[in-house]
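Handing you a structure now.
One protein chain omitted, others in place.
Chain nomenclature is as follows: A and B, assigned in order of appearance, with residue numbering initiated at 1 for each chain independently.
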Amino acid sequence: MTAAAPSAKPILKIEEIVKNYGPITAVDRVSLDIREKEFFALLGPSGCGKTTLLRMLAGFEVPTAGRVLLEGRDISPLPPERRPLNLMFQSYALFTHMSVRKNLAYGLEMEKLSRAEIDRRVDEILATTDLVRFADRKPEQLSGGQKQRVALARALVKRPKVLLLDEPLGALDKKLREKMQLELKRMQHEAGITFIIVTHDQEEALVMADRMAILKDGRLLQCGTPEEIYEQPADPFVANFIGVMNFIEGTVSATGAFEAPGLQLAVSSNRSGPASLAVRPEHIAVASAEAGFGGVIEEIAYHGLDRVLHVRTSASQSAIQVRVSAETGARYRPGDRIGLGIDAAKARLFHSAA
Amino acid sequence: MSGIAPKRLPGRIILLLVFGFLYLPIAVLVMLSFNESGLPTSWSGFSTRWYAALMGNGEILHAAWNTLVVAIFATLVSTVLGTLLAIGMETRARKSNGLEALAFAPMVIPDIVLAVALLTFFSRLNITTGLHTIILSHVIFDLAFVCSVVRARLKHFDFSIVEASRDLGASGWTTFWRVTFPVLLPSIIAGALLAFTLSVDEFIIAFFTAGPGRSSITLPMQIYSMIRFGITPEVNALATIVMAVSATALLLSQWLNKEQIQ
Partner (left out) sequence: MAYQTTRPNMLAAPAVLWLLAFMVAPCLLVLSYAFFQRGTWGGIEYTFTLENFARVFDPLYARIFLNSARIALITTILAILIAYPAAYAISLAPRVRQPMLLFFAVLPFWSNYLIRTYAWIVLLNREGLLNGFLSYLGYQGEPLSLLYTEAAVITGLVYNYLPFVILAIYSTLSRLNPELMEASRDLGAGAFRTFWRVTLPLTLPGVAAGGVFVFVLSIGNFVTPALLGGGRFQMIGNLVYDQFLTANDWPFGAALGMVLIAIMVALLFLQARATSHASGERKGDEA
């Protein structure tokens, strides 16, 4: 198989989709374009509507309003079995009364392919997913990681236009999960199929996705590449949800300076008034104690490669986190007074709603 | 052993006593059925003559045949109805109290009440009673028990495999036969075996709905009329056979249920 890079051509268009359960709105007018051969992640806290959205794509939930277009064709009225999309279930949903081989053949049998063709494609997928040895086992004789691979193979063998994955790594332990993240990415690359994955794990989304969408309370907050979302979060929720973020409440003066107790920072803003400044721990540098802005180290957390200093300042309620190299961090002790230099170019300013 | 570990001895004594209480009367009955003299108090040697006597008793054979006919038809109908009911109840969006009560009632309603109600019902509608009315009545409680056995299995049935089947291109019908049914099959058979034993053993409702005369008499009715006049060695033999049939069906049913849960 040849490696395939994502193209800009949309394969799946979600238009103004809505799902209501009685008075509850689970998905609220979400529109997304998903591009051919890309690895797309739907990310959000539990209950944000991401699984409902995925199940509407698979055909298990009927949208209250809106459409889903696959290659320009409206698939909204089709039942799940007639959609050229496949879903990998969170629980894997393997047929416990069938062997691995029969599980894999099931979807092909539904396409009424010849026996020889089915056998050939099952053998092929068994080889690419490294499951040949387990072909005649029943699901209960497999480990969690093996079951996960069978579930993936069973969906992939159908060669769907789009593969939907509902928290595919949720049931695995951390070590295996990290290994499978790369494995999934490799398989997606080789198969040249569009993947849409639902996850609540922001790290997983950052590692795997070409692009991602952040949902909250059924609404789409931001859609973009991991870099865009990490560097330029569109709102405070996204900023806080992805990675670690320090928030400092203050006001923007008419002269274009952000002011908080003990802190004054030139920012490029044409709007004045109350605002909060969001800055990542790695965008704050340690300066000498004489510098204008600073505080007292409360806690030092060791993370291997780096250390995070929790610094109590006059500017914000909670301690400000500052990421420094492990060596730099080793020079400080809790109680030390240090100065902090905020990289204004990397910080984001969120104006309070008027 | 020390600490909180339970002491085993008192538990064993309790179990010995309770199991003794449960099985001693049955054991005595079985032993007597092989007693040459047929007398309850003296053992005069092993014999199968009472079984031979049964085989020559046309009335009993006739009743046994009727029982088999009733049990088989009642089991067939109730297995289909009970299984569908179980699936319907477990796939509902929300629990219906009315449905729960309706499915539960046949298991707890005093059988004498159901018996007289059916008798009244059939006589009011001028329906001729016979084996068919017994079958019809047995389906009532049989289906409730089949339903409860199948529902127990559905409680830990992963419904996502049904969705997976649809997602892989199977229609609702294909999904039922290739996924849902094979997974439920052991519990359906277990339920059917239970229904069969219940039907073979049921007395009061059969007694009220069989109609007059001996033509639709079933084994329990035959046994009842025999034991009202005291102990006879033939009854002991007949009882032993009936118990053996029930026990076999139940062992099978239990084995199937265990298979699927593990």
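Keep in mind that, in the parts below, contacts are C-beta pairs under 8 Å (C-beta built on N, C-alpha and C of every residue); 3 or more make two chains touch, one makes a residue touch a chain.
Remember, it's a predicted structure, so these values are computed and weren't measured experimentally.
The hidden chain makes contact, of the residues B:89, B:131 or B:168, with B:89.
In the complete complex, the hidden chain is touched by one of B:60, B:168 or B:235, namely B:235. In the full complex, chain B touches the hidden chain at residues 4, 6, 8, 10-12, 14-15, 18-19, 21-23, 25-26, 28-29, 32, 39-41, 80-82, 84-85, 87-89, 91-93, 99, 102-103, 105-106, 108-114, 116-121, 124, 136-137, 139-140, 143, 147, 159, 162-163, 166, 172, 176, 194, 197-198, 200-201, 203-204, 208, 220, 223-224, 227-228, 230-231, 235-236, 239, 242-243, 246-247, 250, 254, 258.
Please note the rule applied: only the chains that are shown with their structure count from here on.
Listed in rising order, the residues of chain B touching chain A in the complex are 158, 160-161, 163-171, 174, 178-179, 182-183.
The part of chain A that touches chain B in the complex is made up of residues 58-60, 79-82, 86-87, 89-91, 93-97, 106-107, 110-111, 154-155, 158.
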